[in-house]
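Every protein chain but one is kept in place in this view of the complex.
And now, subunit A:
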Amino acid sequence: MYTQALNTRDLQPVQKEDPERLARFQAKIDAEQKIEPNDWMPEAYRRTLIRQIAQHAHSEIVGMLPEGNWITRAPSLRRKATLLAKVQDEAGHGLYLYAAAETLGVSREELVDQLLAGTAKYSSIFNYPTLTWADIGAIGWLVDGAAIMNQVPLQRCSYGPYARAMVRICKEESFHQRQGYEIMLTLCRGTLEQKAMAQDALDRFWWPALMMFGPSDKDSVHTAQAMAWKIKRFTNDELRQKFVDATVPQAHYLGLTIPDPDLRFNEATGHWEFGEIDWQEFQEVLRGNGPCNRQRMKQRRQAHTEGAWVREAAAAYAEKRKARAAAA
């Protein structure tokens, strides 16, 4: 999802780095050695990673909202238990990632503040509504599927703590995609109305899922540095193509139609060619004008404010016990 932060420009002034240290740093990366928290790193590398990991963490946290919407209305106890487990995983992924970002010298509280103030972003995909139960299937299948395409190469990211967090996340994520596809499969084998619901969910989530990979390579000039630093391993278009190639046959198995009249298989290249993405819609969602941007931010702020007393009470209790232990 989750590398959209790598497409944005670093607005901080470029700091002059010691060329010798810089060369040694790059040589280490070129030799596929990991960078660990206390190692020297250029300021721009640190800033890029903080922004990227934080946006990834925020995406996991905000990503709980569209799915959480259906927990109380899941069609069976089995579906409810699995959705609950999935949403809990997303919270866990957010926490692994905040912890990884913190190793770069930023606190979780600061990062949460940036999200709530709107200065930090989360993935564009979570600004779309989940209108029917089939959307939960489509999200697991498409959104988590796209996330996996992005996250698998991140396991080899040059920054150790981020790479290690991604290993755990990828292990857990494959259950997410399978539970989504199973929901779609069940709907597609059900009544005509149920199959129509699955088709409708695919229609609404297909293009936003493709947008998750970020702007087309010809428009994303900032990825070159991220690739040189081995934060990113594949370009946006490469990952998007992999996703389309993997997903189209899965849709056919379901008996569903991808909502793209230009979609066709190229025998020569072995790839599925697809139509032009509506980049204006993508830009609007990034600017905060997607269908649910305001609602998501409002819900996050509300949850944060309403949970403040819990954090305060926990801190007060810890203080009290510490004072008692000291007095005893």
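The definition used in the following text is that a residue touches a chain if its C-beta (ideal position, glycine included) is under 8 Å from a C-beta of that chain, and two chains touch if they have at least 3 such contacts; residues count from 1.
Here is the rule we use: contacts and distances are computed from a predicted model.
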Omitted chain, identified by the protein name its UniProt record gives, among "1,2-phenylacetyl-CoA epoxidase subunit PaaB", "Probable peptidoglycan glycosyltransferase FtsW", "Sarcosine oxidase subunit alpha" or "Electron transfer flavoprotein subunit beta": "1,2-phenylacetyl-CoA epoxidase subunit PaaB"
Selected from A:E102, A:D144, A:E173 or A:D260 as touching the chain missing from the view: A:E102
From A:R24, A:R189, A:R294 or A:R311, residue that would touch the chain that is not displayed: A:R311
Of A:P42, A:G92, A:P129 or A:P153, the one touching the omitted chain in the full complex: A:G92
Positions on subunit A where the hidden chain makes contact: 36, 38-40, 85, 88-89, 92, 95-96, 99, 102, 107-110, 113, 164-165, 168, 172, 308, 311, 314-315, 317-318, 321-322
